[in-house]
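Heads up, one of the protein chains got dropped from this complex, but the rest are sitting where they should.
Note that the chains take the letters A, B and C in the order they are written out, and that residue 1 is the start of every chain.
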Amino acid sequence: MFEVTGLSKSFGGLKALENLDISVKSGEVMGLIGPNGSGKTTTINLITGLLKADSGKVQLDGKDLTNKAADIIAKLGTARTFQNLRIFSRQTVRDNIRVAQTTLCKSVFSKFVPFLTDEERAFRSETDALLNEFELSHVSHKRAESLSYGEKKRLEMARALALKPKILLLDEPAAGMNPLELDWLAETIVGLKKSGLAIILVEHHMKLVMKICDRITVLNFGNKIAEGNPKEITNNKDVITAYLGKDHTIA
Amino acid sequence: MAYYTALFEISGLNILLALSVFATLMVGQFSLAQVGFWSIGAFVTAILTTMHGMPLYSALIISSILCGFIGLLLGYPCLKIKGIYLTLATVAFAEVVRVFFNNLNYQIELGDRMIGPAGALGFRGVKVIAAWPEIYLVLFVIVLLFILLASSRLGMSINAVREDETAAAAVGINVTKIKVSMFMFGAAIAGAGGGLYASYSSYVLAENFSFHMALVSIFYVAVGGMYTFSGPIVGAVVLTLLPEVFRFAADYRMILYGVVVIIVVIVFPRGIVDEIRYRIEQRSLRHDTFSDNKTHNKNKKLPDEGIK
Amino acid sequence: MLEIHNLSSGYDNIPVLKSLSLKIDTGNLTAVIGPNGAGKSTLLRTISGLLSVSDGSIMMDGIDITKLRPDEIVGLGIIHVPEGRMILSRLTVRENLIMGSFQRKDNFQINKDFDKVLSMFPILGDRLTQLGGTLSGGEQQMLAIGRGLMAKPKLLMLDEPSLGIAPIVVEQIFNMIKQIQNEGVTILMVEQNAAKALNAASSAYVLELGEIKASGSAKSLLLDDGIKKTYLGL
Partner (left out) sequence: MLVLEYAISGLLFGATYSLVAIGFTLIFGVLNRFNIAHGATLMVAAFGGATISILFGGKDSYIILIAAFFSATLIGAIVGLIVRQIAFAPLKGGSELSPFVTSAAMALILEELFVNLTQSVSIYSMEVTEFPSPLENLVFFLGEIYIRGAYLVIFLMALIIMGILHWWLHHTKSGLAIRCVEENPTAAWLMGINGNRVEIIVFAVASAIAGAAGCLISVAYGTVTPFLGSNLLLVSFVVLVLAGIGSVRGAMICGLLVGIIETVTAGLISAQTKEAVLFIILFTVLLVKPQGIFATSATERD
């Protein structure tokens, strides 16, 4: 169970996020939507430790994550992707995934020495499995910078999963994807959800959000203005106003 | 023969300097402090071996540990400083070290004469106990460490930190620890290198470890390559031999040297080794669908900030 | 006035606009609406030359501007008031406005335009010696538009003029935009606030994922159910 309570953040005088509560169970996809500047990415950055919250709490299975360092939060089971792709572009695809496994190393040997220990063997098969699942096996030896945009997006997700997280935060995974890739993305997210992962999905692509989210939280100007299942959200007056503007003249 | 041996030895020393710059650059820190550590290593080793009769390797180990520790003291606060400011802080450090040793008077009577650092006159008569075998033994050990780094998960983490600190932290890498460790590692290499230099050259003068030398140490890395450790090695060797090749130009050979550095950096922006490696990779990717030919002609004219 | 034909562009390897065509008539207020991430800002950045075109062409009054530099495009009278306003915070309000007329040489006319901008946005007149960074969001938006007007635009491109601004001020700004149009300036406006934009515009395009989903007169789009679908993903 992943829980955020009373999370607030302001930059200068501007309140970027006010008193946000969200909770996600394992095996659930929570959509986080809202117009530009509504505080979605701020939320993700607060949860993952890139920003320090002014107040509020973040908990994962009872463990407190609030304002911990980003690497500690990652180790405790929170993985994320970024709005603007942040893969390690000079490293190979395989190494991008392997680097994420480093935190899981129990033996010092796997960290410092490139010998093939049992642990290393286990990691290797996990890497292969991830490469397979994300259709990256054929490019596993290539530097990540040479991948196509869609492949890079997949690699970023695979890397996040290599951490074996309990909760996955996806920041606009659909941006720039073509329809085929979108279908693949929807399928993958649903698959991950079925495997018991909790997922928070920040996304502009509403069709995708409505299709795969169990629940949706809508932010506007840093405040939660609605929460509910896709149907409830699309019929919510406040949400329509937030998205389309004040005059309700649009059919 | 002696001439070639000397070249070989100086190349080895310069490789150590280059590797020490590279070690900090591996985590994206662009440091001009290595000359300062080099200077500390040189004086400390000279004092230990010449004035206190310590064997070479013990003195080298003490020098590197000391430099590593100073690197820790310097590296921690420097984490707060980024980019160009960090570079300036490292310049300041190196300059303070230079001024310190330029004013250090610590002499003891040994036999019939006074020996030790004599302020601006430097330290004359350092015991000469290092030649190519010692230099290359130390170099071998350090290169071995780099090889281990390059193929281990730790090395991957280091590369990750260099490429994107935020993303590195997001996959659970302790960025602070890695950056400080690499800063220490670089300092320790310089400490050993400086010690070897002192024991090789017999005369240590603080003025020699100047801003000018710091710039040259950066040349090694920029010319050789800044992504894999073989780069700085190649760079140091090339730039050590270059003035010798240009002997025909007599007094103007250092100008030619400068010209070559500029040309190499323009033609091989990643450094010789990494640029060649990169081009080979690109060639093998040529058949891919990538829109290389559609590079953004307009963006090129814009400053970096223009295209976010 | 402006004709875009099969335009594709984006950032690095990320394609954003996909073979997009549109046309802006002289004197019109054209709105481009669409949800976040549709490529609206990318469209403006491409027209103004900040982003390069990977395919297609942009013609302004019969001149091909596809490969021109941003400053050359400004010289042709296409003025882009960017998203986030990009007020120069270390320059005073007066300096910001003056720099809007950077390429103009007709000093007499510049002074007249300066007075005109101040009469349109009187609040700026009170703030002339303040640094740009000290203005409120609404004031900055007015300054950004005022700065654009100082360039004597033929085509004024506004990127999200309502973003992050209090509703009352948004009202004011939209009135100003109408007034600017009435004075003969062609306007291309990109807006997330679809209802506001469609009420102000004469014609409009709906953008989604870098492609045009619908176009026509603003009135007809206001009555179109498809827009709501585009925005809310029904």
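Simple rule for what comes next: contacts are C-beta pairs under 8 Å (C-beta built on N, C-alpha and C of every residue); 3 or more make two chains touch, one makes a residue touch a chain.
This structure is a prediction, so every number in the text was calculated from the model and none was measured.
Visitor: What are the shown chains that the left-out chain touches?
Guide: B, C
Visitor: Pick out which of C:63, C:99 or C:166 touches the chain that's been left out of the picture.
Guide: The missing chain is touched by C:99.
Visitor: Tell me which residue among C:20, C:58 or C:151 touches the hidden chain in the full complex.
Guide: Of the candidates C:20, C:58 or C:151, C:151 is in touch with the missing chain.
Visitor: Against the chain that's been left off, what residues of chain C make contact? List them.
Guide: Residues 48-50, 69-71, 74-75, 79-80, 82, 86-91, 95, 98-100, 102-103, 131, 133, 147, 151 of chain C touch the chain that is not shown.
Visitor: In the whole complex, what residues of chain B lie against the chain that is missing from view?
Guide: Chain B touches the missing chain through residues 25, 30, 77-78, 80-85, 87-89, 91-93, 95-96, 99-100, 102-103, 120, 211-212, 215, 218-219, 221-223, 226, 251-252, 254-255, 257-259, 261-262, 265-266, 269-270, 300-306.
Quick note on the criterion: only the chains that are shown with their structure count from here on.
Visitor: Of the other chains, whose C-alpha centre is the longest way from the centre of chain A?
Guide: Checked the centroid distances; the maximum from chain A is B.
Visitor: Chain A: which residues touch two or more other chains?
Guide: 148, in rising order.
Visitor: Residues of chain C that contact two or more other chains, please.
Guide: 13 - these are the residues of chain C that touch more than one other chain.
Visitor: Quick one: in the complex, what on chain C touches chain A?
Guide: Residues of chain C touching chain A: 10, 13-16, 35-38, 160, 163-164, 167, 192-199, 209, 222-225, 227-228, 231-234.
Visitor: So in the complex, the part of chain A that touches chain C is made up of which residues?
Guide: Its residues touching chain C are 35-37, 148-149, 152, 172, 175-176, 204-210, 234, 239-240, 243-251.
Visitor: Would you pull the chain B residues touching chain A in the complex into a rising list?
Guide: Against chain A, the touching part of chain B is residues 148, 151-154, 156-157, 159-160, 163-164, 166-175, 227, 281, 285, 288-290.
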